[in-house]
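Before any comments, here is the structure.
The complex appears here without one of its protein chains, the remainder shown in place.
What follows is chain A.
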Amino acid sequence: MKKIITILIVALALFSCKKGVKNENQKLNVVTTTSMITDLVKNIGGDAIEVQGLMGSGIDPHLYKASEGDVTKLVNADVIFYNGLHLEGKLVEVFEKMEHQDIKTIAIGESLDKSTLIGSDYFASNYDPHIWFNVENWKLITTFITNQLVTIDPKNANVFKANSETYLAKLSKLEDRLQKTIATLAKEKRILVTAHDAFSYFGQAYEFNVVGLQGLSTATEAGVQDVQKLANFIIEKEVKAIFVESSVPKRTIEALQAAVKSKDHEVAIGGTLFSDALGNIGSKEGTYIGMFEYNVNTIVNALK
């Protein structure tokens, strides 16, 4: 056994020297975490960079399990864009430490002004990480990522800037469309009941009253009292529909529906909203813009 340890220590000593220099002619290797960030960086970088997302389409950050191939992706990365604000759990800490290893890691959440973030009621330094549900935030982040890419890869600066302008224009158009759709819904009907608290930024931006059945942590489950309270709230406010999320099991929302029913009222399940991940690649909901439109259409149609 002592021999094994000696061998391991020697091996460790040998391999702790740093990796070689990267090829100058290669495209910039960018690794991203959530599918929202992957979509955004692809839009800005276009063909000028190589983008690899860790969490594929439809994969929830909470459920993400790394594969062996991700190790190589991370090792070869020049830049890593991640959400931050604890969305990626312990990975955020790892990314922070990778700064010292010739890999630039950038938390897009940190670029936003802290005063615009929604904080925890109990613990001041912990913020709601679902920042993408406000298009204004996403525009700021687009500019932020563009500036970062320009600094890191100046020879493609023009590409990034041009792509970024096109995308910002698309986002502005998206906002106009969203405003129009949401305007058709009376203000008192803007109540969004979902499984977990992912839509606070959405609610803030479009004047929705957002109520989550479950807290931010996926380890806890909704208590009986929470369900009853929320059921009373739904009846009192005459909410027409409640929503399932693509990344949270249906049954909590179904329990809520049953609770409302037991009090002789009806509430429909308005559809499935994309919360922590985009839809499948290739589908309309596989892009940030498509996902947002889909969510808003689903919400507005169900609540009308």
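Here is the rule we use: a residue touches a chain if its C-beta (ideal position, glycine included) is under 8 Å from a C-beta of that chain, and two chains touch if they have at least 3 such contacts; residues count from 1.
As a convention for this text, contacts and distances are computed from a predicted model.
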Chain left out of the displayed complex - its UniProt protein name, from "D-alanine--D-alanine ligase", "Phosphoenolpyruvate-protein phosphotransferase", "HPr family phosphocarrier protein" or "Metal ABC transporter permease": "Metal ABC transporter permease"
Quick one: say which of A:89, A:154 or A:249 touches the chain that got left out. A:89
Residue touching the undisplayed chain, where the options are A:53, A:129 or A:279: A:129
Kindly note down the residues of chain A that lie in touch with the hidden chain. 1, 4-5, 8, 11-12, 15-16, 18-19, 62, 65-72, 74-75, 86-87, 89-91, 93-95, 97-98, 100-101, 120-126, 128-129, 197, 215-220, 223
